[in-house]
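With one protein chain held back, the other chains of the complex are shown just where they sit.
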Amino acid sequence: MAYSTQELMIIAAAREIADREVVFVGMRLPIMAFGVARATHAPDAVGLFECGLVRHTPASGMLYTMGDPPNQEGAAWATGTVQLLGLLQGGRVDVGFIGGAEVDRFGNVNTSYIGDPRRPKVKLPGSGGAADIAAMAHRLLVIINHERRRLVERVDYVTSVGHLDGGASRRRAGLRRGGTAAVITDKAILRPWGPERELHLASWHPGTTPDEVRDATGWDLRLHPEARPTPPPTEAELAALRRLDPEGFWR
Amino acid sequence: MAYSTQELMIIAAAREIADREVVFVGMRLPIMAFGVARATHAPDAVGLFECGLVRHTPASGMLYTMGDPPNQEGAAWATGTVQLLGLLQGGRVDVGFIGGAEVDRFGNVNTSYIGDPRRPKVKLPGSGGAADIAAMAHRLLVIINHERRRLVERVDYVTSVGHLDGGASRRRAGLRRGGTAAVITDKAILRPWGPERELHLASWHPGTTPDEVRDATGWDLRLHPEARPTPPPTEAELAALRRLDPEGFWR
Amino acid sequence: MEPKLASLREALAAHVRDGDRIVLGACLEPHIPFAATYELIRQGRRDLEVIAPISDASTDILVGAGCVRRVTGAWVGNVSGGLGHNYRRAFEEGIPHRIEVRDHSNFSLGMALMAGAYGMPFAPVRSLLGSDILRSNPELRVIENPLADEPDPVVLVPPLCPDVAVIPVQRADPYGNAHHWGNQGVVQEAALAARKVILLAEEIVEPEVIGADPNRVLFPGFVVTAVVHEPAAVHPSPMTGVWRRDTAFFQDYHARSRTREGFEAWLEEWVLSVPDHAAYRAKLGPRLEALRIRRRVLSPPVNYAGD
Partner (left out) sequence: MEPKLASLREALAAHVRDGDRIVLGACLEPHIPFAATYELIRQGRRDLEVIAPISDASTDILVGAGCVRRVTGAWVGNVSGGLGHNYRRAFEEGIPHRIEVRDHSNFSLGMALMAGAYGMPFAPVRSLLGSDILRSNPELRVIENPLADEPDPVVLVPPLCPDVAVIPVQRADPYGNAHHWGNQGVVQEAALAARKVILLAEEIVEPEVIGADPNRVLFPGFVVTAVVHEPAAVHPSPMTGVWRRDTAFFQDYHARSRTREGFEAWLEEWVLSVPDHAAYRAKLGPRLEALRIRRRVLSPPVNYAGD
């Protein structure tokens, strides 16, 4: 079955969620990935939305934001932001999903300022809950389009902490768990490797090559020792995604 | 109209509540006093109960504890203890009412230990919310039976802070407001006076005398410069109380 | 998802260990899981640390039965009856044995559970300043507010994470999703702070009933370990909309527990000679039915439709 790069990215992200995990779900691609995971290998994954919602089942309709009415109907819990981000800080969340404008070779994410924060070239929206999710989820997944200007040596501003300066620096900053477990792009999946926790190329998607991925990366991207091609979407995965996306928004 | 000492005490306490005030209400006498105040001069007083209830209207039936079903029905807000005690700490509560086993000449209250806390002669129930109310309400009212063993020079254990060691000691302990405004007993009302904030005899109830009150007090009780007899209950006050106490429990 | 239904006996046997830190009700005066208190005594649990702002006579009974090592709480007694005789005997005479207390106020205990629930390193509280609670509880610490320019003492309360919280609810589904209404005490904080949550549900309902009102949920099903269907688990305490308070039962307990012998006879009659809570309900007989709330004062509906 033919599929788009976006669909592949969503399915690759879905595979990162294990069954029964508690997942902090962001909008757009993450919510689709969560839906695919639930519909395939992770039927008992639980979704948390920082506006104050918990769901066991996918929303009944299209969501433009996590607080839209279809996400309210049939929610398992409707509560406050402090409760859910508090549970996150308390260690109850297995996986968090965020996007970003820039990610660097240690998996730090910038969604705040391009250039000098005091006189930015570009003012981005800011953290929202991303800083909290990055700091406190047991695993962080970052979803981003693979471009040299986005995958950079060092982000201009660390909104959301990955492995900070590498090695034990995240732990030294006081964060006792977590860190970027995977950066999922439209070309590849990068994962930290070795004591430095630098992001390595772990798998490249069908239709691209390790060299092409490296060319699109802003640092000297090294190959993960277990690097391999990304398995293409299965029929079941694609079918699940298309049930969630009947209008073909991501196709 | 004839009335009991307990009824007089409840009515004297009711007079301490002004209209529109936000009142942290304790069980037994305080709840009756709050009801009398609402039914007479303070129709818009609001009652807070630390179990997590706020009421504009008296409960529909007899309450043995503040969480009894009649207090749930028609409540204005049913919430958590942290929310209400948080509002108290935030300065939103005008008046708090507590009882106690011992109160001392600076209005400190003990509901924890008689004797040495490590080997107490009597183990009392403890603070509940009393320590919070005493520390954080803008005015504290203490209701207690007038006996020498209860009105003491110095409590064995300060569960709930009044004026601590007198003078500015409460403020020095870090409490920026509040303190015991009145101790209401079955014989009299004591109020702090002067820079030392020592409790003075402010009014004595019908049927007793200043000397009799002094004899029942464990320190050398001095007369407040504006001391006077307590006005007897009015017809309206007694009628209000008896509507709240149809079975004559307090008569 | 797998259902989490278990009997009270099974749930407590599987999930409560000697020495555990346990919350038995967190709603202050109502919703106290006396059925669990009784069953823990029957199972002979020892060295428990009971954590609760107020658990009415439940803590006093457990102390008298010799199950308690420590109380971390704000108030122990018999709310409508008076002092807790067993609690007094334990402190004053070492009967059945001495226990320890970590004194709190309701607020400091609620904030300690909140800190446990939300991974906070401590909860900053002002309302214990000047109180001797700061002296008798060695876990509390006063610092100067680092953000203030002037002296500004603040009490730091360490987080509390109970091993188990036993929480009565009006209705739950088999997966641990539940509705709770009426005053909430520190139920949310306790359930979210605990490593395990055991629900005692007055009624078991379909998941759709819970999902039809997600704001009535205080904590998510994924933090719940076991769901026990046990009507009147809160007797003699009240449950909002379901059971009135059995004031006479509290008064009888108070009168009989005044002496150690009286308490032992009470314990034999109401706990040890009663095999389980079904038998307890049967023993109460029409007295229990007389406590059932019969009027209906119903919440108006709200709409959650997505379109």
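General observations
Chains: A, B and C, in written order; residue numbering restarts at 1 for each.
Note that in this section contacts are C-beta pairs under 8 Å (C-beta built on N, C-alpha and C of every residue); 3 or more make two chains touch, one makes a residue touch a chain.
Please read these numbers as outputs of a predicted model, since none were measured by experiment.
Taking the full assembly into account, the omitted chain touches A, B, C. Contact with the omitted chain, checked across A:Met136, A:Ala202, A:Leu221 or A:Ala240, is made by A:Met136.
Shown as candidates are A:Pro117, A:Gly207 or A:Pro231; the residue that touches the absent chain is A:Pro117.
Counting over the whole complex, chain A has residues 27, 49-53, 64-69, 71-75, 78-82, 85-86, 88-89, 112-113, 117, 120-132, 134-136, 157-161, 164, 169-170, 173-175 touching the chain that is not drawn.
Although one chain is not displayed, its contacts with chain C can still be listed: residues 119-126, 141, 143, 145-148, 152, 154, 156, 158, 170, 179, 181-182, 184, 209, 212-213, 215-216, 240-242, 244, 293-307. Within the complete assembly, residues 22, 44, 46, 53-54, 56, 59-61, 68-79, 82-83, 86-92, 136 of chain B touch the chain that is not shown.
As a working rule, only the chains that are shown with their structure count from here on.
In terms of C-beta pairs in contact, B-C outnumbers the other of A-C and B-C.
Rounded to whole angstrom, the centroid-to-centroid distance between chain A and chain C, based on C-alpha atoms, equals 39 Å. Between the Cα centres of chain B and chain C there is a gap of 27 Å. Contact of a single residue of chain B with at least two other chains is seen at no position.
Among the residues of chain C, those touching two or more other chains are numbered 114, 188.
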